[in-house]
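Heads up, one of the protein chains got dropped from this complex, but the rest are sitting where they should.
Read from first to last, the chains carry the letters A and B; within each, the first residue is number 1.
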Amino acid sequence: MSAIERHGVTARYADAVIHNDVIHLVEVPATSGADIGVQTREVLDGIERQLRTLGSDPSRILMATIYLTDLADCTAMNAVWDAWIPAGSAPARACVKVAGLVDPGWRIEIALTAAR
Amino acid sequence: MSAIERHGVTARYADAVIHNDVIHLVEVPATSGADIGVQTREVLDGIERQLRTLGSDPSRILMATIYLTDLADCTAMNAVWDAWIPAGSAPARACVKVAGLVDPGWRIEIALTAAR
Partner (left out) sequence: MSAIERHGVTARYADAVIHNDVIHLVEVPATSGADIGVQTREVLDGIERQLRTLGSDPSRILMATIYLTDLADCTAMNAVWDAWIPAGSAPARACVKVAGLVDPGWRIEIALTAAR
């Protein structure tokens, strides 16, 4: 059986799961109720911290799904995102407006896979 | 070319697809119109059956995306989910409210990857 590595495991979810050299992670904002610029920064900081801890980095993301609660947040989110992605290493990316996130004060949630 | 294994294939979807030792599956409730506790149990039972048939189990899930139609269902869904996940083996998990699922009587749909 191939090995699975789990980090930050609770009864409900893991902060990161690694298998076959692929990291799986989902990140939500630290500050419920903050504006989209702050929340995007928090989510991307959280992702970057995880990736670096696990021997990867933002240049090695494979696919990302960005869930927003308001499409009016797109421009501000993209400004933070575009500046954060290292040149030439953007992932495949889906971006959709959902009808809600688990905490009503969250404006963004990002799920992604990255190569170690 | 790397081998792909498909199970329960229709013209539209497969119940499960395996590649590189990774199982991909999507599960919906058996009982349209049932409450969230019943539907979550049905979805997780369906996932577990698939995983065991394919030589995996609920302790080997890598990433899960949970689509709900009502955030008021979160607590009851999580109660079933938390009890079902074997201790120490929770996956990366995204949970969002969508604007609708294909059958109007479905309250939940789960997509996931798991290691064989």
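Annotations
As a working rule, contacts are C-beta pairs under 8 Å (C-beta built on N, C-alpha and C of every residue); 3 or more make two chains touch, one makes a residue touch a chain.
Quantities reported herein were computed from a predicted structural model and do not represent experimental measurements.
Within the entire complex, the positions of chain A that touch the omitted partner chain are 20-22, 60, 62-63, 65, 69, 71, 74, 78, 81-82, 85, 87-99, 113, 115-116. The missing chain lies against chain B, touching residues 1-2, 4, 6, 9-17, 19-20, 22, 24-26, 65, 67, 98-102, 104, 109, 111, 113.
Definition applied: only the chains that are shown with their structure count from here on.
Mean C-alpha position of chain A lies 21 Å from that of chain B.
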